[in-house]
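Please read the structure below before turning to the comments.
One protein chain is absent from this view; the other protein chains keep their places.
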Amino acid sequence: MIRVQEQDFDLGTELKAMSAGNTSIGGLCSFVGLVRDMAGNADIGAMTLEHYPGMTERALEEIEAEAMARWPLEATLIIHRYGRLEPGDQIVLVAAASAHREAAFEACHYLIDFLKTRAPFWKLEDTADGPKWVDARASDDAATARWAVKSGGE
Amino acid sequence: MIRVQEQDFDLGTELKAMSAGNTSIGGLCSFVGLVRDMAGNADIGAMTLEHYPGMTERALEEIEAEAMARWPLEATLIIHRYGRLEPGDQIVLVAAASAHREAAFEACHYLIDFLKTRAPFWKLEDTADGPKWVDARASDDAATARWAVKSGGE
Amino acid sequence: MKLLYFAWVRERIGTSSEDVARPDGVNTVGELIGWLAGRGGGYGEAFADQAHVRAAVNQSHVDMAHPVNDEDEIAFFPPVTGG
Partner (left out) sequence: MKLLYFAWVRERIGTSSEDVARPDGVNTVGELIGWLAGRGGGYGEAFADQAHVRAAVNQSHVDMAHPVNDEDEIAFFPPVTGG
């Protein structure tokens, strides 16, 4: 399941709903991304997340479908927020549940890596010099690229 | 933090407590292990987890300390249950929080891999032929061994 | 064609969307960028550094050689920074 929303989400509720009633699940791996204060940059705080409604949902559904095709998963979840976010706020949740822990870990990692380079979101950060668009990071491209050569099995 | 307990734990409460008030955290990765029904083996259901009180806590603390030394982590959590567990029940929670997502993912993965091969727990499964001790899996040893050759960075 | 702009591409151009009739000779995303940049002003600024502009056609990421058609929804934006 994927959701794109402005409001916050409750981590425990979301994760419990994924595994509830499915006793084929042996492992549930999740990752939550949070807005952090930049160390030594007290002037960087809140941010505003812009996205491309329509394409965002498509991109997330594609990433989810790819993970489902690549690993034996019982459930996946992607929730991504947009709008105004303060330090400590939850930005994104990705999770994967499987009979096997390696599949759950790898699929969860895959979801966040591809989301970072494919989902159409843009971060506008508050700084002492005014709002500033965050630059994409080469390390995120590298994180996505490695899945092309890694074996997808367990 | 590590905890060894018979009672269940609330996933959302535990994960929220890890990141509460720490805005240096950019990512929180967690893994929950659950008792699963073996596909095609409806006769395998509940299990009883035995452990070695004292050594269990020591082993988990060591694993946690090793992860803390290897990655730049803001918080880690290991909760492992013992006693009687039914299909769908939570067995174990491991989680790692860091400024960086790769560190959170790798440390979380490391925690569960080492816990599987070093923490003194033994599973006694109910089967149609009576209770049966679960055999250790070679794949768990392999999962631990790979950390010896993998780079510990991000 | 329906054109959409996001993040600093949107800010430089000064609008988030517009309808444009496909000009003669504009058959690819790259050619459309060239034509838009030729409008000057905010468009010139937005497309001055084409290495940092990405495109989607009908809500899928595409490269500069991708064809554009009259009924397409075409979006321009910086490299994404979600997650």
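Per-chain residue numbering starts at 1, and chain names A, B and C are given in the order in which the chains are listed.
Please note the rule applied: contacts are C-beta pairs under 8 Å (C-beta built on N, C-alpha and C of every residue); 3 or more make two chains touch, one makes a residue touch a chain.
Computed from a predicted structure; not experimentally measured.
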item	value
Shown chains touched by the chain that is not drawn here	B
Sole contact to the chain not displayed, among B:L11, B:L77, B:I91 or B:A104	B:I91
Full-complex contact with the absent chain, from B:I25, B:A97 or B:L115	B:L115
Where the unshown chain meets chain B, residue by residue	33, 49-52, 54-55, 58-59, 80, 91-92, 112, 115-124, 133-137, 140
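Keep in mind that, in the parts below, only the chains that are shown with their structure count from here on.
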item	value
Intersection of contact partners for chain A and chain C	none
For chain A paired with chain C, centre-to-centre distance based on mean C-alpha positions, whole Å	26
Between chain A and chain B, centroid-to-centroid distance (C-alpha), Å	22
Geometric centre distance via CA averages, chain C-chain B, whole Å	48
Of all residues in chain B, the ones touching two or more other chains	101
Contacts with 2+ other chains: residues of chain C	83
